[in-house]
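A single protein chain has been removed from this complex, and every other one stays in its place.
To keep things simple, chains are lettered A, B and C as they appear, and every chain counts its residues starting from 1.
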């Protein structure tokens, strides 16, 4: 190694102490302020779910207690009072027909909905990514078998799957586990299709070939080279799975394999609230709003992760700010 | 417009470019008169590409900070509005990028991409634009341009892609052509053809040329003035004759002395050991039916331990295809390859595409180490650092991402990665094409060293005949998918039998600008001869069918 | 039957005399999948079917309680019984014709009844099978080798005689069902008959798409008003669209745009959320018809299952129920009335007011606790309530959770077991699988106590190996005997109070806890005239409706 060569690098080497990949990732993630805000919002939601008993104790309401006196029976059971019966006792009003406390039901509902939908999403993404990768990389036969298996799962309606499960699964299996499993089983196909199609494009790239030459097995190549590139579509799609899973959870309740009443869940609340959006709008808007905030915060976090995972996008992001500054200075200069 | 012609086409004053804390270009000033040609040579990573980008304002919204002033054809690039910039880009000044594969949209036919760009500036019907695309493709020497215009970039060889980019630039008939290493993937005959073409255009249309190159010979053949760069600064600038003939700066002298000579052969092949790889009658056919194309057509070769097989040949003759088949990345259509468990590696022709943009280069280099089961982080870092250092990169840039590197630097990362695996055989596909001669000499020396130490077998695909001579024991000349001539280096270089080999040798650029002009004329003649020959061959084929 | 089918008098904008002409639209939720008279299970001949099928007798097309009477239709009277009401004889009116102009004969009525015994055409009410001599063995005309069912005689084309195996004073009610519609043997196409049944009524079927999803009925030129005192048949044609969502039906009716101004629904109530809106709109409220159909929703116990074998536990629950919560769960006081009697609160059923275990509006937890303590459950009790998963229904999770909450106050912890509809029906109707504590409903096949009480409380109607409705497995000889006694009466007015008395007596055993009777609230289009809602069906009678 010639001295000259080493020296020639010195100019370029005047950089801050290098950071490892993970640390760089965090740095890039934290650089996005919206992500921090969204993460805090999401954490708050999780906190609300975990602290549901505490919060309802604070309010002094039981999520399952009926208050027939608070609804107008002759008018179909609309909550008495304005804004769905909001009062000091019932912070967010009461449910039509039953008069159950909405705040209590919402925070308890967060437990089921966030827990089930979130875990199910993770499982779905895991299954989807694994099978999608296997289909794309495992050769023609693996692709055929997996793709056709996916077709079977896609074509089987939830109704039939629900019926099947009622028949096989013993009552001893805890409901949340069962629901999570069912949702995971019915909902991975989208992820798997996306992963398969993207991986098919990616696998012809030189850097994947290079990794294969490095001596990695297919699995390792998939994990190391393809996964990071697949993160963008998978995260984007995965975030959308959360509200989709909340609806599946509600649909499962119809089939009798869902959360058992009277336990509340956002999905069920949304479904029940459907017809009430005119006469008792808060009943619909509250769970819908919570779900929306959840999805929005997840979206922003997901978007941030996506950006942080892609060093090129990350540097572009930084630039967006600068270019605006550039534009400003340009404008000033032209005056 | 009239104003523009009176003033300099390009006027760069005190240009500085920083990427974060990296100062890539610092205090660079130069100007270029209309119709003139300026060559920028210099060390890999010295800021050549970065400066070229600045001429088109391409650093805008990328995170780079640019200072100083840049005026191109009367436009202040730094302050121009987006619309003004768009008018400038392509229409007035066109750029040929350094990384040809990644610079084309993989989803669209090449002809369409050229046509699209053409229409933005020249308007006209889609059809006319397509016709124009075919025309320029033909001018840059793409055979059967009408058909090839419909191909996607991945169906092109490295050199063909590079020519496609040149064609794109020429399509709009710009006043200024900024060509960043435009001939790195071209064999010498095609390279000469391209350089002649550029020369011709300058004469016909008065196009200005800013040629970034590491190849002093190329500069000598095509420019009036040279600018020598190092570490982001100009070290010397002047008429090509003076700078190359009587260099003042120490760095320029060093550079010139490192230029490999056609007659400088490798120290006699140590000992040709047992065969590492034997290929028999390899064929590769792309596509099916009518659109099928035979890229490699009955190639047999053997690579032995401790030996270097140089492969030279026309752009698009199937060198990359052959190399990929040898390492097993591409299935053969027919023929057999015996590797007997030889650990093989490849240095890819396109360094950008061969590096995962999401992983730091250190991690990419560490890949083979991790794959072989090394878990100790410290050891990995140490070993990768050592490798980076050996290819002339700063080990501290372990955690940097590929897009933060210059073309030549990425190429060296690719070499480091291939070496990390400690393979027995490496197929190097144009491994030094983007390196300045000093770095190039250093890297070839490194390979030779390893070969001596480990008995490494090398397949060295390159278009630079001098380099090939320097590193190879034997050399194979490829044309149209076949090996037209094979033998010991001295034999092939000394007494070439095949006319194509002779033509190749004749086309090697010389560092002497005067000689270059003479040879340009001679080449023209030879080319015409060859074209007649090819026509005859084509007719024979038709007759046989 | 157990189905909540249909009910009473709306105040449509009925100014001006109704006129003939126009097209009536019917916007329904459930398609008329069965349109074969043999397969239909209707109360009083149904609404749409009775436009096409005339029967020996029919329901009186009058509003309110008058509408619970049975009147002659094809026959000249409501039937002549023999002394002990085991033989019933009917004579046809003159000039009765099918849509093709051919005459209607009693042989066709006999054939129509016989068809309903065929396995291919199952689905009707069980009474013919249970009452006709030999009915339990008969397998229908396709398998009898042309012999027919001997207990139906047709001495001539105008006379038909039914031989029953026991006295049945309510036979005239049975003769209102569509199985008594004539079917010409030559036109019988078996399972395909429903796509074009031969009309004997004022309208004929010109279109039956997608298994009853879209029906178009047009005037039957061979129907004569002179022979039919009941059906008014004002519109020229009737267009029945079904498969519509309930909220969309109500939207369309309230908007009343274009053809929807002449639209009604025969199966869709206003939902609870819609009630609140309609209530605030005078014009809309004027277009709502309210009706009562004989139906009761109740809690059923299986006294073979612990702890419900203990009457005290059952009574405790009867005291603890919160009827206002239960009523709210199905839409509030406008859509349901709290019930303490099993019989619906109508005179025709013999309604006799009683409340053996007064729970007040929202339950008497104290009294319930007291009883539980007596029963040895001083520390409370945990039980499982089985319900259907059908959302929003009277047997669904909403009512179940309302009860759960009410019983909690009495120290009873209720676990819920929701079953999918089929599973639920099969479970609660199977003597071997029947759970101890579940939700149930029962509706009238005709407005009388007989079909209301007997299937539920008559010990001889316990079905061991099939669908059982006597869920309390009650087999009380005194009850059985009283049922037989009342059935002998052909004076229905005299029979009614005795059903009421029987209901009160059975109520003491607390094998069921009545919860509520549904109320029907339905919108009609703004051009609809002559809305008649009888207490028999609880919904407007489309044979009376006019659109002009």
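Everything that follows uses one rule, which is that a contact is a pair of C-beta atoms (placed from the backbone, for glycine too) under 8 Å apart; a residue touches a chain by one contact, two chains touch by 3 or more.
Definition applied: contacts and distances are computed from a predicted model.
Looking at the choices "phosphoenolpyruvate--glycerone phosphotransferase", "2-oxoisovalerate dehydrogenase E1 component beta subunit", "Thiamine pyrophosphate-dependent enzyme" or "ABC transporter permease", the name in the UniProt record of the chain not drawn here is "ABC transporter permease". The hidden chain, counted over the whole complex, makes contact with A, B, C. Only one residue in the set C:19, C:210 or C:478 touches the chain that does not appear here, and it is C:210. Note on the undisplayed chain: of the listed residues C:69, C:241 or C:387, the one touching it is C:241. Across C:190, C:280 or C:358, the residue that sits in touch with the chain not pictured is C:190. Here one chain is not drawn; of C:48, C:63, C:92 or C:121, the residue touching it is C:121.
Mapped onto chain C, the footprint of the missing chain covers residues 1-2, 31, 33, 41, 115, 118-126, 129, 136, 139-140, 142, 188-192, 210-211, 213, 241, 243-245, 247-248, 251-252, 254-255, 257-258, 260, 419-423, 425-427, 429, 463, 465-467. Contact between chain B and the unshown chain involves residues 56, 58, 85-91, 94-95, 97, 99, 102-108, 116-117, 120-121, 152, 154-155, 165, 168, 172, 352, 357.
Hidden from this view is one chain, which touches chain A at 140, 143-144, 147-148, 151-152, 154-157, 159-160, 163-164, 166-168, 189-190, 193-194, 196-198, 200-201, 204, 229, 232-233, 235-237, 239-240, 243-244, 246-247, 270-271, 274-275, 277-278, 284, 288, 291-292, 295-296, 299, 303, 306, 310, 312-313, 316, 320.
Going forward, only the chains that are shown with their structure count from here on.
Spacing of chain A relative to chain C, judged by their CA centroids, is 48 angstrom. Shared interface positions of chain A, defined as residues touching 2 or more other chains, are absent. Chain B contributes residues 20-24, 43, 45, 60-65, 79, 81, 154, 230-232, 254, 327, 329, 343-346, 348, 350, 353-360, 363-364, 367-368, 371-372, 389-390, 392-394, 396-401, 403, 414, 417, 421, 438-439, 442 to its touches with chain A in the complex. Residues 1-2, 4-6, 8-16, 18-21, 24, 204-207, 209-216, 220, 224-225, 228-229, 309-312, 315-316, 318-320, 322-323, 326, 330, 333-334 of chain A are the ones that touch chain B when the two sit in their complex. Across the interface of their complex, chain C is touched by residues 64-66, 68, 71-78, 96-99, 162-163, 166, 253-256, 260-262, 271-272, 275-276, 278-280 of chain A.
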